[in-house]
Every structure is written in structure tokens, then in C-alpha cells.
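Each chain you see keeps its place in the complex, though not every chain is here.
Chains here go by letter, A, B, C and D, matching the order in which they are written, and residues are numbered from 1 within each.
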Amino acid sequence: MRHDNRRPDALRPVRITRHFTRHAEGSVLVEFGETRVLCTASVEENVPSFLRGKGQGWLTAEYGMLPRSTHTRSAREAARGKQSGRTQEIQRLIGRSLRAVVDLAALGERQIIIDCDVLQADGGTRTAAITGACVAVCDAIRGLVAAGTIAHDPMRDMVAAVSVGIVGGEPVLDLDYVEDSSCETDMNIVMTGTGGIIEVQGTAEGAPFSRAELDRLLGLAEQGIARLVELQNAALAED
Amino acid sequence: MRHDNRRPDALRPVRITRHFTRHAEGSVLVEFGETRVLCTASVEENVPSFLRGKGQGWLTAEYGMLPRSTHTRSAREAARGKQSGRTQEIQRLIGRSLRAVVDLAALGERQIIIDCDVLQADGGTRTAAITGACVAVCDAIRGLVAAGTIAHDPMRDMVAAVSVGIVGGEPVLDLDYVEDSSCETDMNIVMTGTGGIIEVQGTAEGAPFSRAELDRLLGLAEQGIARLVELQNAALAED
Amino acid sequence: MRHDNRRPDALRPVRITRHFTRHAEGSVLVEFGETRVLCTASVEENVPSFLRGKGQGWLTAEYGMLPRSTHTRSAREAARGKQSGRTQEIQRLIGRSLRAVVDLAALGERQIIIDCDVLQADGGTRTAAITGACVAVCDAIRGLVAAGTIAHDPMRDMVAAVSVGIVGGEPVLDLDYVEDSSCETDMNIVMTGTGGIIEVQGTAEGAPFSRAELDRLLGLAEQGIARLVELQNAALAED
Amino acid sequence: MRHDNRRPDALRPVRITRHFTRHAEGSVLVEFGETRVLCTASVEENVPSFLRGKGQGWLTAEYGMLPRSTHTRSAREAARGKQSGRTQEIQRLIGRSLRAVVDLAALGERQIIIDCDVLQADGGTRTAAITGACVAVCDAIRGLVAAGTIAHDPMRDMVAAVSVGIVGGEPVLDLDYVEDSSCETDMNIVMTGTGGIIEVQGTAEGAPFSRAELDRLLGLAEQGIARLVELQNAALAED
């Protein structure tokens, strides 16, 4: 049993609240336990200059943590005048993950900008962000389809993400901050609703890990993501 | 009657939710109608270098808007690499307003950092921020007093803020975005719980305004702030 | 009597020197006692992108202090790589104040850029800057009218500014640095030549102030600004 | 057969030239085919402030591409004033990979700074950089041991890296630029000399990939890295 009484293969309680704020075309508050991320999807009728006139769309993502979403306050990136390497890595990952399931040609010459802002952090903010962003993008696209702006739905599949890691020698699913701080190996997996792998990022924090350990972690992740996709679909089935 | 059926001297529905997030020493979600600002107060056991060794504390504030808190998405300041002039003006105002009611010597050599992050904007974000930040600071200070870190409460008074303006020739209280965009004169007033004025910032957006108009606006603000302080005290009386 | 033997309602000696430098369309050295600000107005035959093709003009302002205009040297903002929050606040105020008296449609699709550079600071640099900038803008506009570039004068009124404050319990007009550093309340007022209020910015530096004090300060400012407008007009009547 | 006549499991010709420049404590030019990266290791007798007085060392890495190392010139990051997200991701990866095999306590309170600068790019610059940096760090540490500065060798293992990917449906090892631009899946693997996994980063560029494909890619990488470690050791055995 884990420090919060979860079984090794258990997710934290997950909540997906749609329409959390009112201006964005998609707005989702996603909670993985005490981790809370506000994911908005904004539709803009333009594309970056490298795509202008190419007849296809774009999707990009930005990520930020509120200064006091963390245990001790972190400096505000806007005040420091630059985004950290970690922030840039995460927002690039979110963008890649979502682009993998959106048919950009079918989107037409417009872009979806995802903003993932962490209101409260307790481990797994990037995986929660991808999971929530997918729902926000679905809502934004529904709006475009409903308005007749685009003819058919460019979402090819769902996408969700989860962390897995080895804590105290034991592979576990969906690490919280306490586990994340003490794990030997930390891996983030992004997969589609139909079980395809989009991204695998595993890092040995202490000792290197073996192929066998990697295999067990991938197994845990597959199962966790399947459950997350069920929850995404359930949320989207409401209203 | 106003476009949302308020009387000229009516505030929007105000909600003050304490303990909105869990890490900060004070964490308040303040809502003025559809405007929602998360205000946290973080206590740090250090002071800026210009105060080191002077035996007194400090209080400062930062402000930000989530990119899609607004009707159309605004660029993320962390990505642009600088805070706008507007942002800096507002965070300086919040800091000054709170310092006016905190006895910095009694706080001891530590600082309180306020973060006001706008989750959803509908006019009056800076006045909501000041009003919510005051409650967050009260919570942070209660913690310090309860822990015996400081001997007596350094809060000298409450502080709250409201906007007033002339819309369609009529002085009104607590403008929302629709009114703010079309008003002739816009004023933000910061006052203490005992009715002292801390800050007056009035700007003619169109035609200049007269002393008589200024007087009527000040009267509206006095009454609105008195009501806001009642709501702050009611929120603080819970739990 | 004040530390420099002025009566509470007396301005410092004011000097307005037009044509101080030769390249700018308007160039004014304004002196409020020992405060000296060089205000230039530059006419450019373009507008910011958000106004392109709209058939109206624009006016904007920038402000800076020479590093050793102050008692102790301040860091050069160009070397630090960013303008301070105070600088941005002041340049936004100058721009707003002047736009309030210029008919931007009558200006045509061109812009006036005001530069206010403080050569020597002794309190009241922003109010001197507004007062001098107004004269510089008048000169720039006279040039446009004289050249037949614009048909009629877009200046709707004069604009001037002054500071007032409570020093040693006493409301006084046009504070110098010594008074500014020790005042309890500090207010900057911007008004038109016909007595309309454009901007009121009052801040309690120590204890909050009352409505009665605010009223007395506004009275002092009205009278001071009336005198400043006389001096502006006298300067413009020369040559 | 691949476009350059390699078998799927073949590395490009690898060359490791030690002592390529003369000032650095370790200086290695590593070539993976036409990819050429200069890796230097600099020893400094200080540590970042967060480690001061903790009695342990640090190792960090920076990465850059010469503007015309690429097919078309890329903007110089020093001139643009910021490092791209890609650059930051790569330099964080290099630092993590090397820290995984260096005993920082045994290094003592000093740091090793790795600089990886790409002179010519043809795919796989980050994996070449890690492979070359390991040799440069070995040389720098040999110098410390030879000088008696540290008592015993803090290198716990070798570390090397290689890319694998699926090109035209076929898993291949060590992709060059042509393959990298057209691959469906791209993965970078970092492993130790004894076969432990330090980092796995796999990305679906087009369609998602399956567990079976992932397994085949990992197998290719294991074998490629074993060969790279042999080449590192051979290079270190000279002189």
C-alpha cells in the first residue's frame, strides 16, 4: 500500500469539470487528486506565419504554474522575464501530444491555442494538463462544428497521459508529489484512446533502470490511460 | 436601471472563498460578479536586501491575468518576456494598498508576498484583487499569530477597493466590463474599514469631469467599500 | 511658511523655454524650481498598427530620467534592459493626459510622440512633464497648421498638472523633493485650461486621508493649474 | 538497405578525437557520420549557490548549434537574446545523463561544466553530444585524479546515447538528417556501459506506435549503445 493508501495500480481521484470559465471556447478544470490544472482552448482565425496560405490549421500550447501553486512560492516567470527550461519542455510536450490526434488539414486555416495553468500542484501536472487539454479541445471543436465553421470533426482519437515510476522498489501509477520527490525512476506516458503510444519519457532519477522495469511501468501506464480516457468520455457525454 | 438590472449604487454579487488552494498561508478566491481573482498570501522568512537587518517586514504584490481570462486571448506575459505597464501599475497599487494597513515593524523581519491571478475577467479585477488580498493577508497573519511567530496582530485596519464611473451620464458603482468599456470617467478608490482614503485614481476617458461629479463618485465608493468590508469580515468570521 | 519660504498655495518659480533643441517639431525646457524636464514633440507620418487605415491620429509619450538627474545616481534603464514600473506609469499618464485635449481625428493619420527627459529632479517631474509637453505639442501642431498639412487646430484645450500634498499636517501646492519625501499624502492632478479634471491620483503615504483633506487638496490644485495655464499661454504668445 | 547503404542496425562511422582544443580540461570532437559536435568539460572550483557548503560537486551542460551548422542558416541564439526550448531541453538532457554516472560527493565541492557545440549537423546531435561529453568528462576527471585533487575516480560507469526510429515502416538505428525528417517515430535512448537505462524519450511524429515497435526500437538501441561504449573505451585507451 502507498502512503495515501492507494494500490500500486490506482489513479488518484480524477475530476474533469467542463465550462470552468466562460470566455474560452473550451475550458476544463482537471484534478488528479490535489493537482488542479485549468486548461483552456482558444480558437483564433489565423495561423502562425510559417503556415499562412497552406490551407491547414495549427495547435499550440502554453503552460504556467501560479507562483503559489507549489509548496513554497516559485518566482513568477512573467516577472523574471523568461520561461524556465522545464516550462518550455512541458508546453512543447502538450502541443505535440494534442497535434498527434488532431487532423490539422480538417481544422482549416485557424489555430487552437491551449493554455494550461496550474492552480495547485501535487505531482503530475503535465499529465493532468494533457488529459484536461484534450477535453477542452474537444469542446472547442464541437463549437466549430456546431457553428458550421468546419464540416467534420478533426479529432482522430482521444489522448491522455499519466506518470508511472518506481517508488521504494515498487512500480506505481500516477505519482503524487511525495512519491515523485522520492522515486528512483519517473516516466510520463502519452497514449491515444485506442492504445497507441504518442510519447514516452522516462528518466532514472537515481540508479539506472532495466528493460524489465520499463516493461512493468509501461503496463501500468496503459491501464491508467485507458481509465483516464473513460473518464474523459464520460465528462464529454454530459450536457 | 443598468444593463444587468442593478441600481446605480449596487455592487455585483460578491463572494469570498477562503482556503481556495492549500499550499499558501492565505488563499482566497474573490468574485465580483463574473470577475474571479485568486489571491494568495505567502509568508517568507526573509526581506528584500534594502530592508535586511532593519528589524521590519515587507509586503509586496504581483498580479497577472491568465491568457484566456479575457474575452479574446491576451498574450502570456511570461512568454512575451515582460510584464505590461498596466500589470506593473496594478501590482504596485495592490502592494501600496495593503502596506497602508499592515504595521511592518510588528510583522518582524519577514515578508508577505501577495499573488493576484485573474481566472476570469469582467471589469474591476484590480479592486477585487485588493479586496480579496486583504482577506488572504489576514489569514496568513492569523497563522503567524497562532504559531506564536509574532506577538500581536500587525493588521491596523481592513482595506477594500471598488470602481466607480460615469456611464451614460450617470454615476454608478462597481462597473462590469460592458460598463467599463463605454464609461466617460473611471475611478478606482481604495479605503480602509474605518473610512480613510488610501488611494484615489480617477481618469477621464472621454470629456473631462467636474468637481461635482467627482464628489458624487466618491460618495458612491464610500458606501460600496463599507459594504465590501462587511463582507470581508463576515468571511473571516467563518470557521 | 514652508522650508523654502513659499506660502502653502504658492508654485515654485516656473520657466517655460520653447525651442530648447532644434530638431524636434516642438521642444520645451520646463522648470518647476530646480526640476528641469526637456519635453519634445515629434511628428511622424505613420500610426501604430492598431490604427492603420482608420483615418485618425495618435499621440503617445515616453519618459526617462538621466541617471544623475537625481541626488544619488540611479541605474540607466537602457543598461538595465527594462523600464521600471514607475517609468511606465508616468509615461502612460503623460500620454493619456495629452490625448484628452487633442482631437485625434482632426490630427489625421499621423502621430505625435512626446519625449520627456528629466535633466534635473527635485520633485514633481511628472507634473512638470505634462505641463511642458502640452506646450511642445502646441508648437508641433502650429507647424503642421502653418505648413497646411492639417486644416484646423486639433488642440481642444490646454492641459497642465501639479502636485499637492499634506506636509506636516498642512495642505501645500507643488511639492519639492524635500516635501515629497516627508509628506503624508501625495496627489497629482491633471486639469484642462477650462477647469475640467482629467486625472486625479492621490496616495496616502502614511495615514489614510479624509474627504475633507481631499477637498482642500483639490482646491489648491485647481488654483495652481489655473496659474500654470496662464504661464503656458504666455510662453506660447512669444514670437 | 537504407538510403546511405547502411543496414538497419548499423551505426554511422563514429570518430572520437580527444584533445581537440587545448584550453579545456577535457575536449572531444565526436563525429556520428557527418554530425560533428565539439564537447568540452571545464572544471571550476566552485559550485552553484544551492550547493555551497554541502561538500558535494555538480555537473551541468550547455548546448548550442553554430548558426550555419545546419542546411539553412539558423538565427544565432546569442543575437536573438534567448535560447530556444529545443536547446534548453537538450542541455537539460545532457546534464541529467552525465550526472547519472558521476558520484557528485566524490567529486568534492567543484563543478564540471560541459559545453556541446555543434559544428555540423546531420541528425543525432544530442546523442553524439552525450557520447562525446562522457569522454570529455573522463579526461577532465583523469586530470583531477592525476593532480591529486580528488582521491578516487567519481565515474561510476560510462554513458552513451543513440537515436532509433521507424523509417518507412522499418526500425533503424542512428538516424541521419534525411531519415530523421521522414521518420514516423523518433526515440533517443541514453544507457550506461553496463546496460542500465538512464533516459528514454520516444515521440510519434506521425501515427502512434505500438508496444511491439517500442520493444524492437529498444533492442536496436541497446546494441548500438554497447558498440558506442566500446568506441569510447577505445578512445580513452589511447595515449
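We take it that contacts are C-beta pairs under 8 Å (C-beta built on N, C-alpha and C of every residue); 3 or more make two chains touch, one makes a residue touch a chain.
Since the model is a prediction, treat every value here as computed from it, not as a measurement.
Novice: Assuming all chains share one sequence, and 4 are in place here, what does the full complex add up to?
Specialist: Identical chains making up the full complex: 6 copies.
FYI, only the chains that are shown with their structure count from here on.
Novice: Minimal path length between subunit B and subunit D through chains that touch?
Specialist: Minimal hop count between subunit B and subunit D: 2.
Novice: Have a look at where subunit B meets subunit C and say same if over half of the interface residue numbers show up on both copies, different if under half do.
Specialist: Because over half of the interface numbers appear in both copies, subunit C and subunit B meet with the same residues.
Novice: Using mean Cα positions as chain centres, tell me which chain lies farthest from subunit D.
Specialist: Between subunit D and the rest, the longest centre separation is with C.
Novice: What whole-Å value do you get for the distance between subunit A and subunit D if each is reduced to the mean of its CA atoms?
Specialist: Centres of subunit A and subunit D (C-alpha means) sit 28 Å apart.
Novice: Using CA atom averages as chain centres, what separation in Å is found between subunit A and subunit B?
Specialist: 33
Novice: Could you list which residues of subunit B touch at least two other chains?
Specialist: As it turns out, subunit B has residues touching two or more other chains at 81-82.
Novice: How would one label the connectivity among the chains shown: line, ring, star, complete, or other?
Specialist: Per interface graph, the chains form a line.
Novice: Can you list the residues on subunit C that touch subunit B in the complex?
Specialist: 82, 85-86, 88-89, 91-92, 96, 100, 187, 191-192, 194-204, 207-211, 214, 218, 222
Novice: Show which residues of subunit A lie in contact with subunit B when the two form their complex.
Specialist: Touching subunit B: residues 21-24, 27, 34, 36, 38, 40, 42, 44, 62, 64, 66-71, 73, 76-79, 81-83, 87, 113, 115, 117, 119-121 of subunit A.
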